[in-house]
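A single protein chain has been omitted; all remaining protein chains appear in their positions.
Moving on, here comes subunit A:
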């Protein structure tokens, strides 16, 4: 078996890892599993010097050995996890079997995984790989919809642009969501967002065999990336389902009246229609776009057009470059 060529992380760009351990054999084992182009290990035998490095230049992974004596491994983990800037950094703790004689309080020591001596090469490899993959998955998900957020959306769009691949990018957002939220409160607003996310995801997925991506920009803004061939049909289906389902989220009187009435801060009574969904679609065909920023700029322009109509609708960008 070729060294450094069967580590299971072949798709991963170079990641930095800080190891705090005085165990040289362990260091060698790690460096032997992954090539430096995949996982670069910066090693410290004591915690003291490592902590400054972690704070100034957070790595993608921290492995800390419980045998380290100057600062305890759990204290190192606590330092990292108690500060929200570093909280997302995955931490693996290395234990000896005797360390496991009594249960650990994992609420107190918020590490992401542990490995136990004697180190068994395949287990070390898979634990580290799994921890890295899990961290990437969890990092950017919207807590409400669990859909990927801005970082993933931008990466996805830029990757497609760089690959010169044709795609349609649909920006969806809700009309009159704010007045709904103001009248009924944020927890009922969240219900509507959960519902919207599910409609979009399931509608897009129902096109069998198509590559699709759905992201949640935040609030009532969602992004769909799909093939230009199906995007118009997807918009129609999303609108049809949204318009059918959204009345269920209003109180019975408002649902009957098909509007909500509320009083603004000036004491003026205002009427708002039921929520609708507006979709602006930008196309990247024959490498028209060079940067994801162009896509969102065009979409924002289209969105204004879509919003002129109080009912759910979609607008396609048919301009040619």
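Convention: contacts are C-beta pairs under 8 Å (C-beta built on N, C-alpha and C of every residue); 3 or more make two chains touch, one makes a residue touch a chain; residues count from 1.
Keep in mind that, in the parts below, contacts and distances are computed from a predicted model.
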item	value
Choices "3-methyl-2-oxobutanoate dehydrogenase (2-methylpropanoyl-transferring)", "MFS transporter", "HDIG domain-containing protein" or "PadR family transcriptional regulator" - which one is the UniProt name of the chain not shown	"HDIG domain-containing protein"
Contacting the left-out chain in the complete assembly, out of A:31, A:67, A:198 or A:236	A:198
Touching the absent chain when the full complex is considered, from A:49, A:185 or A:244	A:244
Residues of subunit A in contact with the chain not shown	144, 190-192, 194-195, 198-199, 201-203, 205-206, 208-209, 241, 244-245, 248-249, 252
